[in-house]
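With one protein chain removed, the remaining protein chains of the complex are shown where they sit.
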Amino acid sequence: MRPAGHGTSRSGRLRPARIGLFAVLILIALFFIVPLLWMVSTSLKGPTDAIVDTGWIPQRPTFDNFRQILSTSGDTPVFRWLLNSAIVSGVGTLLSVLLTSLSAYAFARIDFPGKGLLFSALITTLLLPSVMFLVPQFLVINWLGLYNTIPALMLPGLAGVFGVFFMRQFFLGIPLELEEAAYVDGANRFRTFRSVVLPLARPAIATLSVITFLAFWNDYLWPLIACQGDGCTLPPGLATLQGQFTAQYGLLMAGAVLAAIPVLVVYLVAQRWIVQSVTSAGIKG
Amino acid sequence: MTAIPGAAAPVTRGGDTQRRRRIGEKWYTPYLFVLPHLLVFIGLIGIPFVFGLWISLFAYDQVSPSSPFVGLQNYINLIDPQSIHFGFFWQGLWNTVLFVILSTPTLVGVGLLLAVLLNNRFRGRNFFRGLYFAPWTLSVAVIGVLWWWILQDQGGLISNGLKGIGITPPSWLSSNPWAWISILVATVWWTVGFNTIILLAGIQAISLDLYEAASIDGASRWQQFRSITVPSLRPILLLVVTLQVIASFNLVGQPQLMTGGGPPVNETTPVLLYIYNTGWTGRYELGEAAAMAMVVALIMVVVSVINFRFFASERA
Partner (left out) sequence: MEQDRLAQLIDEVREQRLSRREALRLAGIGAGTLALGPLLAACGSSKSVGPAGSQAAIASLAPPSTAVSLDFWNPWSGPDGNFAKTMVQQFNGETKNVQVKVTTFPNPPYYEKIRTAKQSGNLPHIAVMHVDAIPQNAADGILTPMDDLVKLLNLSGGDFTEEIWKDIHYKSQAWAIPLDEHTESFYWNKDLFQKAGLDPEKPPTDKASFEQAAQAITSKTGVPGFMVVTSGPGGVFLSGTAWASVFYQGGGQWTNADYTAATYNSQAGVQAVEWLRALINDLKVSPKNVQSDSEIAAFAQGKNGMVWSGIWQTTRYQDALKDKLGAGPLPQIFGKGTWSGSHTLAVTSRKGMSAQERQAAYYFIDWFSTHSVEWAKAGQLPARKSVRDSAAFKALPAQSSIAKQIDDARFFPAIPAAADMLFGPGGAGEAVLAVINGKKDAKAALDESAARYLMILRQNKQKYGF
């Protein structure tokens, strides 16, 4: 089996370097883990303790915050929001990766009239503050009669240009010779794309999927405008549990812990998939 | 629409000759690739963009009975020192640009460092990958509250700890440069995982043969990094730098929730917060907000052109 990482073959004779590596990793890990521990600690404190009890270990630990979030009711249909979030993020990610990969391939590999101008136009909109689009996008969605529907929550994300830019940059790095070989074998563009380019781009696709999934999953302002009640996703839904004047810190953190779990799962699955694809395909230059 | 020179130019190995249309290929083939995304794009970004450009010429208000045409007045307001928006807009823009300058090298640099570290094979690698990535799954509301608890003066975790051992800490959130450093640290904690996973995917896509060959030639790890990793990563670095510049320009939540724009006022208020407040609160001046957004976008186009040029010229 080929090694997944570089320099691994040297690990045997570089013991001190190995120790150094771990020291650095653990130091950085502390920086990342400390606020997360505070988050978990706060999530286990009641509404008053969340501001009164400033210890790392809750004096009166409670799962009330989690229970309150998970107790679905007519006003706070948490599982419905969760389901909506899962559909929007899951289907949205699949569609988005598909649409943007196709488009990106043409921008990376085929010359056609208007390509430069079109690509510049796409990238330019990437530079615009997204809050700009809020009102006109609402008008479009409303005109399409899609207010408070799943497609309404998905469409602006699907229009996003990020994936096109992202995949194009990765496609540019794939050696042309591989495609040429497939072409000589008589494959057309679509077949080359499907059977040569996409498999080689698996790490990129997995990464883009994670990024896109998270963008859908955490989107807050757009769903707030485009949905209401049980048509909403999780972030605007959880926001209705927060007070108008007073923040419920424990509840906020419990919500964050719960909402993070699915994304972490997606990430770890994607990671595994990347590692497998790299080890099995073993990209050659 | 402003064109970005160099944006569509080839940035990596493989010349123009090799990417031409193949003999016998239909003229519409590339358009079939582009079309599905383009249709959604036109509907939900293209049209809204034109709409934004259009309303920037009006004293536009979503619901007010009259939205009179004002020509370029919304733009003139931004260059007229006597207008009510002038000072706040440019102060906000300066704050945002300062953050872009501070954060882009930091976040790309730290991201690259983490990606290289995580590309090693070692026990518990998935744990570390998951950990560095984890904060990025959180919403900005959570980030703001967490770092507020850590940094605030009266009972914050760090201040309390330092006072406990007899050190009087500076006011992390309401004195400069600490306020900016606090925002930067919180942002690194929150988003560096994003850059890391993209760069990691980029590193993983580099052919192992290159390293093996270099290794046989006796190149050190550092030499390998400089002569193989960085050049091979160039398209991905361009991507990451561009995305980082965009993300940093879109700074809103961290100062809003950590410093409230202070030390006391408007030292860390980002321009987007002012745009948001102009268009969506108070007098709901959406036309003026659209004009501001266009100016910000124009500046970002200039920055991006420089960015693309830089990476294109490094090619040789």
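We just call them A and B in the order they show up, numbering each chain from 1.
What we mean here is this: a residue touches a chain if its C-beta (ideal position, glycine included) is under 8 Å from a C-beta of that chain, and two chains touch if they have at least 3 such contacts.
Predicted, not measured: the structure shown is a model, and the values here were computed from it.
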Exercise. Taking the entire complex into account, which one of A:22, A:66, A:147 or A:183 touches the absent chain?
Worked result: A:147
Seminar exercise, completed: Considering the complete complex, of A:178, A:198 or A:241, the missing chain is touched by A:241
For this session: Identify the residue among A:139, A:198 or A:268 that touches the chain left out of the display.
Result: A:139
Seminar exercise, completed: Where subunit B meets the left-out chain, the residues are 51, 54-55, 58-70, 73, 81-82, 84, 86-88, 144, 148, 152-156, 171, 173-175, 256-260, 262-266, 274, 277, 280-284
Problem set entry | Absent chain, residues of subunit A that touch it | 47-48, 51-52, 54, 75, 135-136, 138-140, 142-143, 147, 221, 224-225, 228-229, 236, 239-248
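Keep in mind that, in the parts below, only the chains that are shown with their structure count from here on.
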Exercise. Per the centroid of Cα atoms for each chain, what is the distance between subunit A and subunit B, given in Å?
Worked result: 16
Seminar exercise, completed: Residue positions on subunit A within touch of subunit B in the complex are 2-11, 18, 21-22, 24-25, 28-29, 31-33, 35-36, 38-39, 42, 54, 99-100, 102-103, 105-112, 115-137, 139-140, 155-156, 158-162, 164-166, 169-170, 172-176, 180, 183, 188-189, 193, 203-204, 206-207, 210-211, 214, 217-218, 220, 235, 239, 247, 249, 252-253, 256, 259-260, 263-264, 267-268, 271-272, 274, 278, 282-285
Seminar exercise, completed: The answer for subunit B against subunit A in the complex is residues 1-4, 7-8, 10-14, 16, 18-22, 25, 27, 29-31, 33-34, 36-38, 40-41, 43-49, 51-52, 62, 114, 117, 119-122, 126, 128-139, 141-142, 145-147, 149-150, 155, 157, 160, 189, 194, 197-198, 200-211, 215, 221, 224, 232, 235-236, 238-239, 242-243, 246, 249-250, 272, 275-276, 279-280, 286, 289-290, 293, 296-297, 300-301, 304
